[in-house]
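The complex is shown incomplete by one protein chain, all other protein chains being positioned as in the whole.
Chain naming follows the written order as A and B, and within any one chain the residues start at number 1.
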Amino acid sequence: MKKLKIFLNGLIYENPTLVIFLGMCPALGTTNKVENALYMSLCVLAVLLLSNIIISLIRKIVPNEVRIPVYIIIIATLVSIVDMLFHAYLPYNVYQSLGSFISLIVVNCIILGRAESFANKNNVLDSIIDALGFACGFAVAIIVVAFFRELIGTGALSWAGHSLQIIPKNYAISLFASNSGAFIALGLVVALYSFVMNVVKDNKKTKAAKTASESK
Amino acid sequence: MELFGIAFAALLGSNIILSRFLGICPFLGVSKKSSSAIGMGLALIAVVILSSLICYGLDKLLVLLEMQSYLELVVFILVIASFVQLLEFFLKKYIPSLYKSLGVYLPLITTNCVVLQVCLDLVSREYNLLQTLVYSLSVSVGYMIVIVIFSHIRTRLDNSQNMPKAFKGNAIALITAGLMAMAFMAFSGFSF
Partner (left out) sequence: MYLSLLISSIGKIFASIGVVLVSIALFIGTFLLNKKTKKPDGCENLDETCAGCQLIQCSHHPIKKEEEIKGEKNND
């Protein structure tokens, strides 16, 4: 199904954080707790969905020469609105730790990249599915990294002030809760993902070679 | 002494890449050769200093109109982007030799987190003009130091023979950046 292929493209084959490395700044800065990662991916989902819809709606009206400035204007307005909404309705400590990363979604390469390569060539429904796919890919990537960092770095999982200590604090590797741990954790997750993808690709190749040699 | 504190913190203590995780996309993309890293760093220094001065004035205007919190993001990004376009036009027409070496990186800097973050920082910390200059200069020089060091390390990583296939490319680069971040953590905790 074509729609499923568009969705899986953003989730697996061109995952923005793990394959094409766009939008890395929030992927490193907000992964210290699972709560922060979840709210950040919610924010990116909101902005990406709305910007894809709007840009797909106006794609025939915008003259081809000035499309990039128009996209930047639309995305900047959307991010301002979403930032003010989140400032009003998010819990205070979460907004403090997300901090300036919400404002920096306006220069996030995922949003502008998707607008430029997909939303200005396809209709609204495909753009919605594509936005959902990419936002889910981003969300899965940073939630996995945040889970890994929080569990091994502090030994506890926390949500809204309550925390559940799974590994005793003396055995937690606090490297992963610090700054350099963000880079190392993301590097390890990227390596794991490309390892899994390589194994799947090799299996497919050997299967295809087998069926080709059997049919001969 | 306070200016030195601002400069030291922006340069080394809370380095914009290694401690605050901003400007990572060009950090992984442009740092494959050291010549492109130096070009990127120099272009960034020019753009950050000049656009921080422009945004300083623009912020005063927005405070006068009492629309600072609503319009800040939109007006800043539009003015920064138009300034980068103007700079590229100016270089193309009048200084082609400079355009040859630095001009390729200018469109990359438009969507760079560093420029926008410096402008938002000088608004939220309420710096005066001299502090703005010192802060933007030290942030961009700090960025350039890290990206140039990283590009030299990266050329050795790319040429190594025994790298496992899953780690090739950006995965080992990220882990190396983590080790660099650990080294730079030694500079935190100073107060001037």
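In this section, contacts are C-beta pairs under 8 Å (C-beta built on N, C-alpha and C of every residue); 3 or more make two chains touch, one makes a residue touch a chain.
A quick note: this is a predicted structure, and the numbers were derived from the prediction, not measured.
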(message) List the neighbours, among the chains on screen, of the chain that has been left out.
(response) A, B
(request) Quick one: say which of B:3, B:78 or B:133 touches the chain that got left out. (result) B:78
(message) If the hidden chain were put back, which residues of chain A would touch it?
(response) 20-22, 65-66, 68-69, 71-73, 109, 112-113, 116-117
(message) Which parts of chain B face the unshown chain closely enough to count as touching?
(response) 25-26, 29-33, 35-36, 39, 61-62, 64-67, 70-71, 74-75, 78-79, 81-83, 85-86, 88-89, 92-93, 96, 99-100, 103-105, 107-108, 111
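To be clear about the criterion, only the chains that are shown with their structure count from here on.
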(request) Express in whole angstrom the distance between the two chain centres, defined as the mean CA positions of chain A and chain B. (result) 23
(request) Please name which positions on chain A make contact with chain B in the complex. (result) 21-25, 28-29, 69, 72-73, 76-77, 79-80, 83-84, 100, 103-104, 106-107, 109, 112, 178-184, 186-188, 190-192, 194-195, 198
(message) Please output the residues of chain B touching chain A within their complex, sorted ascending.
(response) 18-25, 28-29, 70-71, 73-74, 77-78, 81, 110-113, 116-117, 120, 164-167, 170-175, 177-182, 185
